[in-house]
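Accompanying notes for the structure given below.
Removed: one protein chain of the complex. Kept in place: all other protein chains.
In this document, chain identifiers A and B correspond to the written order of the chains, with residue numbering beginning at 1 in each.
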Amino acid sequence: MIRKSFLSLSGLLLAGTASADWALNMPKGVTDLSLETYNLHMMVFWWCVGIGAVVFGVMIYSLIKHRKSKGVEPAKFSHSTTAEIVWTTIPVVILVLMAVPTAETMVRMEDSRNPDLTIVVTGYQWKWHYKYQDSDIEFYSSLARSSLEARRKQSGVDPFSVDNYLLDVDNPVVVPSGSKIRLLFTASDVIHSWWMPDFAIKKDAIPGIVNEAWFRPNEVGTYRGQCAELCGKDHGYMPIVVEVVEPEAFAAWVDSRNVEQ
Amino acid sequence: MTAAVADAHDHHDDHGPAKGIGRWLFSTNHKDIGTMYLVFSLIMFFIGGAMAMVIRSELAIPGLQFVHPEFFNQMTTMHALIMVFGAVMPAFVGLANWMIPLMIGAPDMALPRMNNWSFWILPVAFGILLSTLFMPGGAPAGGWTMYPPLILQTGDAFPFLIFSVHLMGLSSIMGAINVIVTIINMRAPDMSLLKMPMFVWTWLITAYLLIAVMPVLAGAVTMLLTDQFFGTSFFLAAGGGDPVMFQHIFWFFGHPEVYIMILPAFGVVSEIIPTFSRKPLFGHDSMVYAASCIAFLSFIVWAHHMFTVGMPLTGQLFFMFATMLIAVPTGVKIFNWVATMWRGAMTFETPMLFSLAFVFLFTIGGFSGLMLAIAPADVQYHDTYFVVAHFHYVLVPGSVFAIMAGAYYWLPKWTGHMYNETLGKAHFWASTIFVNITFFPMHFLGLAAMPRRIPDYSTQYADFNTVASIGAIGFGLSQLLFVWVLLTSKKGEKATAEVWDNPPGLEWTVPSPAPYHTFETPPKLNESHGFH
Partner (left out) sequence: MTTHTDERYYVPHGSHWPAVGSLGLLFMMVGVSNWLNGAGAGFYIMLTGLAIIVFMITGWFAAVIGESEGGLYNAQVDKSFRQGMFWFIFSEVMFFAAFFGALFYARNMAIPWLGGESNNFFTNLLLWEGYESTWPSNGPGNMGGDYEAMPPFGLPLINTALLLTSSITLTIAHHALIAGKRAQVTAFLAMTFLLGFIFIFLQGFEYVEAYQHLNLKLTSGIYGSTFFMLTGFHGLHVTIGAIMLTIIWFRVLKGHFSAEKHFAFEAVAWYWHFVDVVWIALYVFVYWM
């Protein structure tokens, strides 16, 4: 496995090729809000690139042209009120342009009213517990067996040989696509944080407090995330897996669950 | 005046330094104390850096190779505490001790004995903190942010952690009081406030921040202590408290703290860029106002570290807007430095190189900071390597590079000899290249959803982590060059009083090395040293 890393590293250095693994950017995700979030991210990013191009451009020009070795005489000026007003005002305007769409997205993110389904999520050291409200379905979800063995120190198991190393669980959460799903978070011991990049949800699960978030997945599929708040030694080992399925498949899953219990 | 008093007066330290260990242990001399601060900080930088090496080695490839997860978390926590409180802050206090009296024409700090005490508390504080590594249950492992309830699971180390934080606070507060009093009370008579050099200004503002927020940190950790040992319920919902309350109090300290680590850096860079551009600092007064604005705003943005805790919407909006505003005064600083270089006659000695890298790379770190301020996007960035990338950009090529720049800039004044410029440049290029190799890939890791504070990760993060680890080792080894420069710094040619090409500031009017006692009588400001 060391060799593989080195190979890909030299690959990077020599050719700069991008394999499928080389995720460079935030996922667009599968909800309207995750897409909005992605767009906000790209908007600020491009503003920063633009401002950076101007500032660094001027600076580099100066570094090249205004050298003593070129025999230039230093100018004497030390202030210019006009310039200072300009470069105070322009950033303010830019910031306002950024703030408006951001605020709009935030308002939508916080609106978890009228869900089709509510799931209570409780963080434990070091696993998650899910309870579907208004039904009997509840279960714990912890790191999958295959990863469990490979994760031990010097286990001798190559992580590359494990499917979804550290990102797989025994009992995934199953939800129907297209419905509005509300999550209620709390914790039993310390603070955890439930993070699903593809839904743009990251909410702290805090003992004694209940937090809310919601999502409406547009596409079926299996989505993976992790606990995102340091919660002790196995913080790195409490992944989250959500399976988004067609509503009919979901109904079937609920039935099968109810039979089991 | 009676004869006895005149006597007592006359033998006050007109002589040089005392002999032996007493010189350092009992010192009231700002130069000696400054030196001790700087040496202490360098040692801590190496210890904290060694811990970073443990972190980066473990993360070099997926799977657990070297350490257990508990120990990994201890390394992360101790690395941050040592770097923040042991390396960066004392380094700036060291520079303040050495340079502020020289820059304002004072004979020493205003309260020299307290100055000694602020320093000598530090070895005690960090001795206690480091000793926790050997305790049952190990060192604290709850992150440098010490969030409850997790931090309450710390073993025997817990009270030691709390009290060492108290001691660091005590030291910082006394240091800050000393800086303020020195600046307000000991300036050369015709140095008005707005004539003060930028380094002095930024330190004055920093000192106010320190006095305002270190006691709040002390309060926060005191509450942790009583929750743990005396049954209070500050952070316990069942008792009507709230775990999130700790985060509010901590970040009320924590956010100004990050500006405590960058404002003096701004000051150092504002001294160096004019010297090597051979042009006065552009917009001195607006730089002062910008720094003050940053300091003021730093008190009302703290909850941008808490966008995921479930704050009410209005709270999130307020903290987001306030945070974004900080870009404006910070931008003013950047633009003023660029304007200082504009149409100057630049040369590129090591201090200037480090300052230029500072301007470039701090700006990049600032940009990622602005991205983090966008609350909905921060939902994705929060607690990922994107944040780790952000703050290392502002802290390593930010604060640390500014410290390096200052060290090279004033080293000839301290030792009386020119350091080895070739080695200095080698140190600069190695540091700059490796720092980017280390921290730039972390942006990608964060965006691809790698959480921070984990000892092991899924395989799709393997490649960038390997790159970062290689960079980190390179960066660490490059710092050995710096030590080499320091150790050989007395071998170089003798430095003149001015050292550089007509630099502004009173520190260049005294000989190099600066004599043990300087400015026993107030100096007159000299037109040719940048005062007008």
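Here are a few things to note about the model shown:
Here, contacts are C-beta pairs under 8 Å (C-beta built on N, C-alpha and C of every residue); 3 or more make two chains touch, one makes a residue touch a chain.
Just so you know, these numbers come straight off a predicted model, no measurement behind them.
Across B:Gln65, B:Thr232 or B:Ser292, the single residue that touches the chain missing here is B:Thr232.
When the full complex is taken into account, the listed residue touching the unshown chain is B:Ile249, out of B:Ile205, B:Ile249 or B:Ile454. Considering the full assembly, B:Met214 is the residue among B:Met214, B:Ile294 or B:Met404 that touches the omitted chain.
Summarising the interface, chain B meets the missing chain with residues 1-2, 4-5, 8-9, 12-13, 18, 22-23, 25-29, 106-108, 110-114, 116-117, 120-121, 123-124, 127-128, 156, 158-160, 163-164, 166-167, 173, 176-178, 180-181, 184-186, 211-216, 218-220, 222-223, 225-226, 229-234, 236-242, 245, 248-249, 252, 310, 312-313, 517, 519-522. Taking the complete complex into account, residues 110, 120, 184, 186, 208-210, 212 of chain A touch the chain not shown.
Quick note on the criterion: only the chains that are shown with their structure count from here on.
Partner chain B is touched in their complex by these residues of chain A: 1-2, 4-6, 8-9, 12, 21-27, 33, 36-37, 40-41, 44-45, 48, 51-52, 55-56, 58-59, 62-63, 66-69, 72-80, 83-84, 87-88, 91-92, 95, 98-99, 102-103, 105-107, 109-110, 150-155, 157-160, 162, 164-167, 189-191, 193, 195, 197, 200-204, 206-209, 211-212, 225-237.
Residue ranges of chain B in contact with chain A, taken from their complex: 60-65, 67-70, 73, 141-143, 147, 149-150, 153, 236-238, 242-244, 277-286, 308-310, 313, 316-317, 320-321, 324-325, 327-328, 331-332, 334-335, 338-339, 341-347, 356, 359-360, 363-364, 367, 370-371, 374-377, 379-380, 382-384, 444, 447-449, 451, 453-460, 462-464, 466-467, 470.
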